[in-house]
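The complex appears here minus one protein chain, its other protein chains still in place.
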Amino acid sequence: MSEDTLEEDLMALSEGIDSALAEMCEARIVHTYFDGGNELDETLWQCAAELGWLGIGLPEEYDGLGLGAPGLDLLFRALGSFMAPGAFIPTLSAAQWLAESAAPEVCQTLLPEVVAGACTFAVPLVPGTAPLQLEGSGLSGRPPLMLGSRSATTAIVAIEQAGKPGYAIVPLAAATASFTPTEIWDSTRMAGKYEFSGASPLAVVDDADGAATACLRRWLALATAADCVGGARAITFKTVDYLKERSQFGRSLASLQALKHRIAGLLTRVIQDEALLDQAVASLAGSEPSADMWMNMAKASAGDMFAAVAEDCVQLHGGVGFTWEFDCHIYLKRALFNREIAASSSVLRDLAASQFALSARSGASTAELAL
Amino acid sequence: MSEDTLEEDLMALSEGIDSALAEMCEARIVHTYFDGGNELDETLWQCAAELGWLGIGLPEEYDGLGLGAPGLDLLFRALGSFMAPGAFIPTLSAAQWLAESAAPEVCQTLLPEVVAGACTFAVPLVPGTAPLQLEGSGLSGRPPLMLGSRSATTAIVAIEQAGKPGYAIVPLAAATASFTPTEIWDSTRMAGKYEFSGASPLAVVDDADGAATACLRRWLALATAADCVGGARAITFKTVDYLKERSQFGRSLASLQALKHRIAGLLTRVIQDEALLDQAVASLAGSEPSADMWMNMAKASAGDMFAAVAEDCVQLHGGVGFTWEFDCHIYLKRALFNREIAASSSVLRDLAASQFALSARSGASTAELAL
Amino acid sequence: MILDKVDDEAAFRGALREWLAEIMQADEARLPPKNAKQFNTNQLWWMAERNKVGLGTPHWPKEYGGSDLSLRGQVIIAEEVTRARAPSLGQFTISLNHIPATLMKWGTEEQKKKYLPPVSQGTIWCQGFSEPNAGSDLASVRTRAVRDGDHYVVNGQKIWSSYSMYAKHCILLTRTDPDAPKHKGISFFLMDMDTPGVEVRPLRQANGLDKFGEIFLTDVRIPVENMVGPENEGWAVAQTTLSSERGINSFERHERVRYLMEDFYAASLQSDAAWLKDTAMQREFMQLFAEVQGCRRLMRKLLRATIEKSPIAAQVTPHVKMINTDLRAQVGDFLTRASGPEAQGIVAGFDELSTDPMFTYLTALGGRIAGGSNEIMRNIIAERILQMPKG
Partner (left out) sequence: MILDKVDDEAAFRGALREWLAEIMQADEARLPPKNAKQFNTNQLWWMAERNKVGLGTPHWPKEYGGSDLSLRGQVIIAEEVTRARAPSLGQFTISLNHIPATLMKWGTEEQKKKYLPPVSQGTIWCQGFSEPNAGSDLASVRTRAVRDGDHYVVNGQKIWSSYSMYAKHCILLTRTDPDAPKHKGISFFLMDMDTPGVEVRPLRQANGLDKFGEIFLTDVRIPVENMVGPENEGWAVAQTTLSSERGINSFERHERVRYLMEDFYAASLQSDAAWLKDTAMQREFMQLFAEVQGCRRLMRKLLRATIEKSPIAAQVTPHVKMINTDLRAQVGDFLTRASGPEAQGIVAGFDELSTDPMFTYLTALGGRIAGGSNEIMRNIIAERILQMPKG
């Protein structure tokens, strides 16, 4: 069965990803990067290109591994688990979006470059808001905060052209696009503001029916939700390890029942959101009509969960949980940043509610499952 | 100082109320009442009349004790604590409402009767909804679920008269008002549906500016919020006692840290809502413009808190918490019923939000406090 | 026969649906029970109907009247039964699961032959394990059994015995050696509930049902041949009883939560319910619905792991117990709030098909306590799965 093959491929890949990340993103290295002391984002990006991670979800015709949503899910859980820095979320989401939304020749131009590590993207943090006007003279203006970095090669920008909504795929040239990075609390990620002045898009994707916005949101949501569950699981287990190491009043902290019950609760929440993300990924992989609804819910839920779990892990670490030196604050800052990516939890739930109402009114169920 | 005198009066009264209730509403007696085995509601009502409780908040000119909101707060915390049955919430709320909203001659007719225990009220569970038309032929129709009992003597009914909103004060006569009790989960309370056919109101209170609705809601909210904090405190302490009594695997349940931490959290929540109710009662007693806002918030918060606390106390009792014989389920059912009185938590918070926005826009603060 | 088609999933489902569509026309199915007595009658009817088409004890071995139905097949039955909003077999939980698991392993040939076949005819068993001071700490049982010739004489009290007022037999845990360490002096009996000295007093629950009974035992004489397993080794027998596979029951219960929510939503659309205009309530509904779906996936994963005898089954079980019982309570609470004041009136209903939100909520609270309380689950997760040291 093809599903079994996929699962085996994923298992094999998963071990490779984990062991590469365990080495490259050892916690001290990430901390040093967080403080501006190394260029882990770039070395990791090269490694990712060499190992094929950048094409994990892309079709084979664009040099991808063809593993789609399940592949991305796996990769982002691992990246989240190791607090990995870099432009993975914007670039890999944009690439999937291109593969689904852009013309084949555009994909042919850009996607193999993505896989090779030569093309990276800046994308809207929240798709579908505040479009720029695209006129004969090119694209000018300042879109809202974008996910991406100084070294991004291409931007995806929400536009309006002759009153019609769409997205411009814009090569970033110094002459027509200036970037001002925003110093954000989560230093493992990069975001900032662009100012375009007469930039020429490589191509424009129509969004009259909102499908392009939905598609970009979907892939951002998937990447972010997976980062959340990966991160939440990792910090929970790190907290268990910490409690086992420490003792107070002559007792191991890990033996205190109140803390044990809290940890059990945290792990249960993580498992619950992992299962919800499994649902979203499976329905996306199966091209079910309810896939977007599940992805919106999975991202909203995972974002809130990760923030809550990371916050409680700070507390469970006691004093050191509040220091710059321990991992807790990095996970927490990633969680809070993640919460804003794709859209806020409230907006995502409102979208899901509309989608649910639509199916319910038509008499369809969104909840069918095979054993 | 008059405030100190009030406080002393209240302290003295409080002990009297507690000791009377401790005897009359001993838990087994309440359970028997719950199962239809005695007429505790009536004997308690007589006792309340004799001890002056029924006039605790009313002005002295109507034979009341003149203790206003602080007096009612005290009484209802005690009634809640002992799961006391009877028509206290509708009758005492309606009486305060009359004293503020109705013409003096109406008050003169009804309020001394209330104090004497001879007049009891049926009132809308949620004021301000679904008015009946009042025409020349009298009042006819079925208002939504009302708080009250078969033995209520007078109803307060939301009406519209010639397009104008108001409330009718309606003597309940068998010929023009038939009552069908609703069997509710909380058997310590009574509610049901009336059908009026040409009933003649004793008087009508105008509500063109919504003040009458706000006033009725305010007193219902106060009585209910006080019932909630009283009940929540009581069931929390009963749960502590239960845990101290029981042991498992050779250890007192009360010594288990996970349970201790939960209990500490419950008590903290109770104290938090007691303080919020203190705020509402003080601002009501001080006739502050923000009094309704605080009362809405206090009731919303106390209602949600009581339900959550009672639910956790069921769990903390283990198997017996789920039985009919223990007190938990009675507190829980009172909590869930309380949640619906005056208005749902969501509606109350929305009202408070509008009131807050209004003050904020006018540059006023609702948060001034004396030491 | 429906079960003949079990190897072809589509055909099997088709046959089940056809049968269910017909049976759900019966009065017993359309008119949900209004009281405990009706519930009992209804359950007996449902067992009889299932038995007519071989679905009484399909998961049992062939030699005891079953069809050796795989767990996969049982999942399909549970899916179709819940989809049809057909009743559960709740009253037969002990009869269908605990009894065969115990007797297959520990019973004598005579015991198996005597006790197993009648189950599909509607014989109700109850479990006499817990006592007022032996709940989570079951090994503290104090009900005493003393040998007297070819009988044991039993005195004591049992609690939390589901449907014991209707039961014909009881599996009973007693202390036969009070001087031995607590796990070593326990013996396990099969007791006829008609024996003189057995008195059942119903124990009412918060949801108004008399599901549980307290069993009072006064000089009850149980024949020696009714002991299961060796004397004083009843603890091991009880472990078998308690670990009988019944994930399918929680699975079925949780499947119903999906339909409960979908049906409630559909009814809300129909009546244009106020909560549909409240954004916050809608978000809450969606979050719960999503969590229910996540949990359905987890339960399938757990059943697959059970089928494959994978060690992850043990890892997932306590989480699933916590998640599904918490969710049921949260859904019940949501439905209660979303239904407004009307939900305060008792519509009741005495089974899992009730549409009374308060009944649903109150019933759900029992789930967090029964079958190993959620606090016990947290201990298991921390100590067995995460290897955190005992306190």
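A, B and C are the chain letters, set down in written order, and residue numbers restart from 1 in every chain.
Please note the rule applied: a residue touches a chain if its C-beta (ideal position, glycine included) is under 8 Å from a C-beta of that chain, and two chains touch if they have at least 3 such contacts.
Note that the coordinates shown come from a computational prediction; the quantities given were computed from them, not determined experimentally.
The hidden chain makes contact, of the residues A:R77, A:K238, A:K299 or A:H329, with A:H329.
The missing chain, though absent from the display, is touched by one residue of C:M1, C:V224, C:A266 or C:A280; that residue is C:A280.
Only one of B:G16, B:G198 or B:G265 touches the chain withheld from this view, namely B:G265.
Where subunit B meets the chain that is not shown, the touching residues are 240, 243-244, 252, 254-257, 260-261, 263-265, 267-268, 271-273, 275-276, 278-279, 294, 297-298, 300-301, 346, 349-350, 352-353, 356-357, 360-361, 365, 367, 369, 371. With the whole complex as reference, residues 125-126, 144-145, 182-186, 191, 248-249, 257-259, 307, 311, 314-315, 318-319, 321-325, 328-329, 332, 336-337, 339-340, 344, 346 of subunit A touch the missing chain. In the full complex, the hidden chain is touched by subunit C at residues 278-280, 283, 391.
Heads up, the rule we're going with is that only the chains that are shown with their structure count from here on.
Ranked by the number of C-beta pairs in contact, the top chain pair here is A-C.
Between the CA-based centres of subunit A and subunit C the separation comes to 42 Å, rounded to the whole angstrom. Annotation for subunit B: residues 257-258 touch two or more other chains. Counting partners per residue, subunit C has 375, 378, 391 as the residues that reach two or more other chains.
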